[in-house]
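The structure that follows is given in the form of structure tokens.
Only one protein chain is missing from this complex, and each of the others stays in its spot.
Moving on, here comes chain A:
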Amino acid sequence: MPWIKKLHTDAGDEPVRIPPKAKGRIHGGGDDTTTGSFPVVRRKPGHVLDARFSRVKVLTSLLVAFLTALLGFGYMVQVNNTKSSYEGLSEEELVRLLDETSTQVDKLEERKSQLSQQLSSIKSSADKQQEAARIAQQNEQSSGILAGHLPAKGKGVTITIDESGDRIDAATMFTVIEELRNAGAEVIACNDVRVVTSTYVKDTKQGIDLDGSKLHSPYEFNAIGDPDALQNAVQIAGGVGSRIKVQFHASVSVQQSNSVKIDQIRLPQHYQYAQTVE
């Protein structure tokens, strides 16, 4: 500093005066904070770092952290809440949502009525099936009797034909059966054979073949039905009974009975071609 030396040389006894350093911060350095928009605030004079003060500072930092944590927490909670609630939706969106919901409700109602209809139809059909099963059970007996699957008993007649001379031919036998049927016989049996709808009678050299089994005299017909009608059917004047007597010289006796028992049964037939119509 030449001027200091000069001063020194000019006034030898005067003490050298060094210009005081500029107080405050030096501008233009790397720490410049001038922006034009903020008033530059000087850094506060450094506090004395005693234990009490640093504890307070830690505490306030913790408080600040806690508050910002609260903010972040509230933010995330609200974000999650907005996703699941309708509060932030616009009117159009709400209307659309309402529309969709009511459409869905309609669909569900429709589906519900369909299902309940199905349920009721299933229920009624179950009832029907039960009813059908009951009727079938009822029918089973009568059909079984009719088809010859079940033994039967009841009022009826017993007709005994004892041939003494000529052999009775199949046509006459068949006429006897037909007359009994016409007279309302419900169940007919001849010797060991249950007479059903498919029963056939034919002549063979050994005798009469009834449903594949040979008939031998005396022929004993058991028939369940109105006893008087059955008796009349056989013994009517000029009927099959008198014809047998006249033509074949056989004796025909008809006995009414209150309990004709027919034990002969016909095993169920397995139909090969016929099928029931559903």
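The rule is simple: contacts are C-beta pairs under 8 Å (C-beta built on N, C-alpha and C of every residue); 3 or more make two chains touch, one makes a residue touch a chain; residues count from 1.
Methods note: contacts and distances are computed from a predicted model.
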Original post:
Of the options "Sugar ABC transporter permease", "Homoserine O-succinyltransferase", "Lactate utilization protein C" or "Membrane protein", which is the UniProt protein name for the chain that has been left out of view?
Top reply: "Membrane protein"
**OP:** With the full complex in mind, choose from A:Leu70, A:Leu94 or A:Leu119 the residue touching the hidden chain.
**Re:** A:Leu70
**OP:** Provide the residue numbers of chain A that touch the chain removed from this figure.
**Re:** 33, 35-39, 41-43, 57, 60-82, 85, 87
